[in-house]
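Structure first, commentary second.
Every protein chain except one is present and positioned as in the full complex.
Presenting chain A:
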């Protein structure tokens, strides 16, 4: 009797956890259109760092630990798009100029060899 009640309680607890997770996903529209999930990501980006900071402050207050103040991380501004685009442009212009350049260099080489063998 007790075992049955206990297994029913376990099932109800597991069911409510799983159901709560599914409801949370439905309520926050996480599996919906891309606009809504982008908005949810922005909300999480705004909410998580202050929450983590407050939790760390609470832990410090409770345990008496003092976290060292780390310096701010350097802001790396590396424009991947510009360097990729300029790389592609350089490669393509080199490829398009390659036949004429090859012709020019081979002509110069031929003239050089002719000069030498005179």
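Basically, a residue touches a chain if its C-beta (ideal position, glycine included) is under 8 Å from a C-beta of that chain, and two chains touch if they have at least 3 such contacts; residues count from 1.
Convention: contacts and distances are computed from a predicted model.
Trainee: Considering the UniProt annotation of the chain absent from this complex, which name among "Glutamyl-tRNA(Gln) amidotransferase subunit C, mitochondrial", "MICOS complex subunit MIC10", "Serine-threonine kinase receptor-associated protein" or "TRASH domain-containing protein" applies?
Mentor: "MICOS complex subunit MIC10"
Trainee: Looking beyond the chains shown, say which of A:18, A:48 or A:92 touches the absent one.
Mentor: Counting the whole complex, the residue in contact with the absent chain is A:18.
Trainee: Contacts of chain A with the missing chain: which residues?
Mentor: Listed in rising order, the touching residues are 14-15, 17-18, 21-22, 25, 30-31, 33-35, 37-42, 81.
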